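Data first, discussion second: the structure below is written as structure tokens.
One chain of protein is taken out of this complex; the other chains stay put.
Then we have subunit A:
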Amino acid sequence: MATASSNIKGFYRQKKKESGIRKPTSTKSDKSSLLHAATLGSDFTPPSALVSHGSPDLKDDYDKNEDVLRQFDMNSAYGPCLGMSRLARWERAQRLGLNPPKEIEDLLKGTKVRSECLWDGCI
């Protein structure tokens, strides 16, 4: 490899500087309370693979709201998630007296999140 050392920088992309618009990082307590909100009322502890530890470089196209909603989808206390919209499943859980956390309803009605469950379109 008789490349000049000046070309090495061309090979390896430098890290981007911290500039421009970034999503505000949430505080840890806020995030964990929302995560646990989705699993309230059941024995179910989500496996750590599903709990997002938020490393910015490896983030897919979902954010922490979507993460919370995915926890809600996976929670078996509220029944199967496939084939129903998330809001319909939340309302069913409410009607059956399962006390689903209010934050989920606010997320689904307020912010711009996916209305269908995690597996919609995949199965």
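To be clear about the criterion, a contact is a pair of C-beta atoms (placed from the backbone, for glycine too) under 8 Å apart; a residue touches a chain by one contact, two chains touch by 3 or more; residues count from 1.
As a convention for this text, contacts and distances are computed from a predicted model.
Participant: Unshown chain, UniProt name, "BOS complex subunit TMEM147", "DNA polymerase DELTA SUBUNIT 2", "Translation initiation factor eIF2B subunit beta" or "Ribonuclease P protein subunit p30"?
Facilitator: This omitted chain is identified in its UniProt record as "DNA polymerase DELTA SUBUNIT 2".
Participant: Name, in rising order, the residues on subunit A that touch the hidden chain in the full complex.
Facilitator: Residues in contact with the chain left out: 76-77, 79-80, 82-84, 88, 91-92, 95-99, 120.
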